[in-house]
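Input: a single structure, listed below in structure tokens.
Removed: one protein chain of the complex. Kept in place: all other protein chains.
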Amino acid sequence: MQARELIVIGGGLVGAAIAFGAARAGAPVTLLDQGDIAHRASRGNFGLVWVQSKGHKVPRYARWSRDAVTFWPAFAKDLLELTGVDVALEQRGGFWIGFNDAEMQARGAMLAAIDGAVGVPYEMLDHAALRERLPAIGPTVAGGSFCPLDGHANPLLLLHALHAGLKALGARVVSSIDVTQVTCLEKTSGFEVRGRDGKTWHAPRVVLAAGLGNKELAPQVGLHAPALPNRGQVLITERLRPFLSYPTNKARQTNEGSVQLGYSVEDVGLDDGTTVDAIEWIARRAMATFPVLSSARLVRAWGALRVLTPDGLPIYQESAAFPGAFVATSHSGVSLAGAHARIIGPWFAGLGAAPDSFDVFAGERFLDPNRSFSNAH
Amino acid sequence: MDADIVDLIIVGAGPAGLAAACEARKWGLGVTLLDEQGATGGQIYRAVDAASAKRRSVLGEDYAAGAELTAAFAGSGARHIAGAAVWNVGRDLKVNYVQGGANRVLQARQIVLASGAMERPFPIPGWTLPGVMGAGAAQILYKSAGALPTDPVVLAGCGPLLYLLASQYLHAGARLKAVVHTTQRRDYVRASSHLAGALLGWRDLRKGIRMLGELRRNGVPVYAGAEGFSIEGADRAEAFCFTYKGSRKRIESSLVLLHQGVVPNTQLSWSLRAKHRWNDAQLCWEPETDEYGQIEASGIYVAGDSRGIVGAKASASQGRLAALAIATKLDRPGRDQRLARESEVRDELRNQLHIRPFLDALYRPPAAHRMPPEDSVIVCRCEEVTAGQIRKYVELGCQGPNQTKAFGRCGMGPCQGRLCGLTVTELIAGARGVPHDDVGYYRIRPPIKPVTIGELAGLV
Partner (left out) sequence: MHTKTLSPVAALFRSDDVPASGSVTLRFDGRPITAPAGISVAAALLLNGVGPFRTTPVRSAPRAPYCMMGVCFDCLVEVDGNASRQACLTVVRDGMEVRRQEGASSLPLPTQGEGHGR
């Protein structure tokens, strides 16, 4: 197959990983990025490389998440060799922490169902068993679940590495571009991408990976990609000596030593600010989880807007009306990065097959009047 | 948690905050003033109440005059909360602070932010070594602890505080090894267009001239028009190096005091997402406010050096103006008297500002000391990110400080960008060749001061 040029709109974790994967597979790639003004969901990613509890109702997503993490080690190694940036990947397992019996029951049932459907290993641990693995756990913690496939990485280093990797591979990365229009060109059946300042780019294939921006752009190429902003607030401590060896769903110690504590789930439109209430709530939860954090200094709190589809699952699709136009929307930009690079990038560039049974990720599912959606986090 | 409602909350106990408090009290407002230090006075009048007669004499009459303001505040009936680390100020006019390990909140009807100024960072090779401090820092050591350099000391940089400290040290019996400053012919030329203003502020001008004369009379070596500063040393300062009249000089010293002016402390105004503009005469960011210091229509006023460097007396005038506006906003009787008072205060302020453009022009810090040409110079002290790394991120496509922060952690340490922010803005603007207003500044988030998880969680 001959590599034909690809334009990727959106330089966040999703767009940059897809662009990188396409470039790695040999496609000439142009990445159009908004720059410093972008909402940049990528900067708000918690950093988990997570499998457990994904795809409870949708086994294909559970399988996609499980397979995605297997690509990560080679992906991280490739980025390191190409760019010198170590994205601090660790995959030794991860924990979910529960505070009461009802939560624990529900969790156990859900993980059993996922394991039964797709095969995702897990363990339920009561307080004593959890304490053996995480000695710093607080007395009010009821227990937790452990999945050996889980891990974490550094989202900001990953974004840096992807951009450096694109540069190293000779891809063209253009910053400060606000794409307003994508048009299919009749004659060549390629696409024209137009920026707010009137600049245009042309290519046979185009990928919409603009996060919240996909909603406006998708219909222009016959696709449906609804996503709403969902705010998560996170706290970051000063650098600390290592004390937490595994990531947990709401607390992880980064490779730099700072502890990241989460998080809120809020429907507040495009407001990425922080609130005192959320900061104090997260601090109380952190204290209950790991009481030793009492003396740790908080250096920063931030809010970021998750790109959340109505059911919380990704959208990956080639346009039927305009073949060569693709959309990718996902809020799990770190967990799925390896798969976005190894599978999605080549697929969109025409250099690899589409994954099987991906119809479940088509955007039209949201147009079905008989379905209701919940993206409970 | 129940929030008490206060007419006016003031953050900062320097001249702007104290004057605002006293003025507000005159018009019957309930006032609560919070500050990080134990005693009032801010940095400029630091420890003035506890100062001995000898210390007041060494520090000079401007410093001693601060005691009038602290005394007026003490007698004003305002509530003073000392040792308070304000970690958030909201658009809802709530102020969150930690004091004595307890996390508290106050609700205001109006707020005055008076966080003052800090010394401009001085990113030169070796500036992070132990034994390298700000001249202002050394002055604080004398004010707060009577501490003087043990050995003859080197003062280097530019700006009135450099000469002031040199003069104070002479009076206190400390020895000066050298005063090395960067002011050269082109600075005088630039400043000469503001001479009229300087002459109107002749008292300030006379002070400066007297101090220089004093240094000469005491035989202190003064190197004028110096450049290319660097500090040598393996694990502590060992020598100060500079270029003077074309040749490289080296002065051995374990203590090097650097100063190149002060800049507004803008953490709170940025955290409120107030619009800021780049002031190229002062080479710093200033919040945009109306003529009383109010940010948009927010009920939050900025007064004093944190709004733009104006000096102690002008800071107090600005504090008074904010209080007058607030008294009217809160419908206190005496509106006409306030208008008269405002007119008076504005006249004072005008007089106090005469000298400013001249000083800004004369003591403009050289570009090489703000945007280090050497790649190895540390820009972000907390995370040890160098100038070379910042420039590399710009090459990778970073358009502004938030992207360089994301790529290299510059600005993510405990100082929350206070000591690297200006340098990073300037480096990026320089590398991209665009105005500073296009580059912007870090997104500043709460907590404004690092408070512990335990304190936030409400456990004492």
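The first chain written gets the first letter, and so on, giving A and B; residue counts start at 1 in each chain.
The working rule: contacts are C-beta pairs under 8 Å (C-beta built on N, C-alpha and C of every residue); 3 or more make two chains touch, one makes a residue touch a chain.
Worth saying up front: this structure is predicted, and the values here are computed from it rather than measured.
The chain not displayed here makes contact, within the full complex, with A, B.
Only one of B:D235, B:E291 or B:D336 touches the chain withheld from this view, namely B:D235.
When the omitted chain is restored, the residue from B:E119, B:D204 or B:E426 that touches it is B:E119. Within the set B:G60, B:P125, B:G146 or B:G458, the residue that contacts the chain not displayed is B:G146.
Mapped onto chain A, the interface with the missing chain covers residues 132, 134-136, 238-245, 256-257, 292-293, 295-297.
With the whole complex as reference, residues 36-38, 43, 50, 52, 54-55, 118-119, 128-134, 136-138, 140-141, 144-151, 234-236, 254-255, 265, 381-384, 413-415, 418-419, 450 of chain B touch the missing chain.
As a convention for this text, only the chains that are shown with their structure count from here on.
Spacing of chain A relative to chain B, judged by their CA centroids, is 41 angstrom. Residues of chain B that touch chain A in their complex: 88, 90, 94, 96, 103, 105, 273, 396-400, 402-403, 406-409, 412-414, 416, 440, 443, 445-447, 450-454, 456-459. Across the interface of their complex, chain B is touched by residues 33, 35-36, 40, 43, 156, 159-160, 163-164, 167, 173, 175-176, 235-238, 256, 261, 273-274, 276, 279-280, 283-284, 286-287, 293-302 of chain A.
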